[in-house]
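For this view, one protein chain was removed and the others were kept in their places.
Right after this comes subunit A.
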Amino acid sequence: MSKDGEKSGWKEYIWNPRTREFMGRTASSWGLILLFYVVFYIFLAGLFALTMYVMLQTLDDYKPTWQDRLATPGMVIRPKSDETYEIVYDTRNTETWDLYAQALDKFLTPYNNSLQTEKNKECTPDEYFLQEDTGDVKNNPKRSCQFNRTILEACSGINDRYYGYQIGQPCIIIKLNRVIGMLPGKDGQAPFVTCAAKKYKIGKDQWREDTDKIGEMVYFPPNGIFNLMYYPYYGKKAQVNYSQPLVAVKFLNITTNEDVNIECRINATNIPIGSERDKFAGRVSFKLRINTK
């Protein structure tokens, strides 16, 4: 009985034939309220668009307003396996290292000498390549310096297509994140990368270093420097063909069949040491394990 009443109540609510109301409103009432909301939202959308437009107008096209988050530029390595910073492969199993080689190939393609000579300028090394604007007159587009793949020598993949992976002497390529206007190094001292064994925790208050396992390393270009001529960076819009400088590290006799934790960091007097929390600001760490048996 009561259920029927409820049911008809619901029915009546959805469509009341007597008052011609759908969900408690007549057609004109629905029309009005919908019209109101449409107009209201169009107005709001317009207003939002307007404020956004005004805000975008205040922005500089070539340089973001704030860069303080990027004081310590991040560092990353290539090749990168997904999700983790672990390079693990087996020399006897081609498939396990081939994809690293392919990834490096792909990554280094833009650095081919032919491409670089075609697009970029040969700059004077060891000094900043400044291309300042003169007042309001933009000095655009800005040229970029060549970073030829051959600079990486043994790690360029030209002579050794597999970057030493197949013989247990892998190359790791390190790059420093681009930050507009950053001038790393001071007094002609170029920033350089050093890699070392990483301290890591094995238990409470127990730390271990794999110094003895890391073996000998070779940096390309020599000393692992980022040449000053690649700085400053003027941004994607002004400096379209910018080639980010790279440093390659080749591990010559790293202990095999064991995990080796390595940390590389940038050394430049004017780059602050990043926060403890950010493990990729001015440093990068990864694990290398080469299985041979």
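Keep in mind that, in the parts below, contacts are C-beta pairs under 8 Å (C-beta built on N, C-alpha and C of every residue); 3 or more make two chains touch, one makes a residue touch a chain; residues count from 1.
Note that in this section contacts and distances are computed from a predicted model.
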- prompt: One chain isn't displayed here; going by UniProt, is it "Ribosome biogenesis regulatory protein", "Sodium/potassium-transporting ATPase subunit alpha", "non-specific serine/threonine protein kinase" or "General transcription factor IIA, 1-like"?
  reply: "Sodium/potassium-transporting ATPase subunit alpha"
- line: The one residue from A:51, A:117, A:139 or A:270 touching the chain left out of view is A:51
Which residue of A:16, A:140 or A:177 touches the chain not shown here: A:177
Field: Where the unshown chain meets subunit A, residue by residue
entry: 32-33, 36-37, 40-41, 44, 47-48, 51-52, 55-56, 59, 62-70, 73-76, 80, 82-85, 175, 177-180, 233, 235-237, 239, 242, 275, 277-281, 284
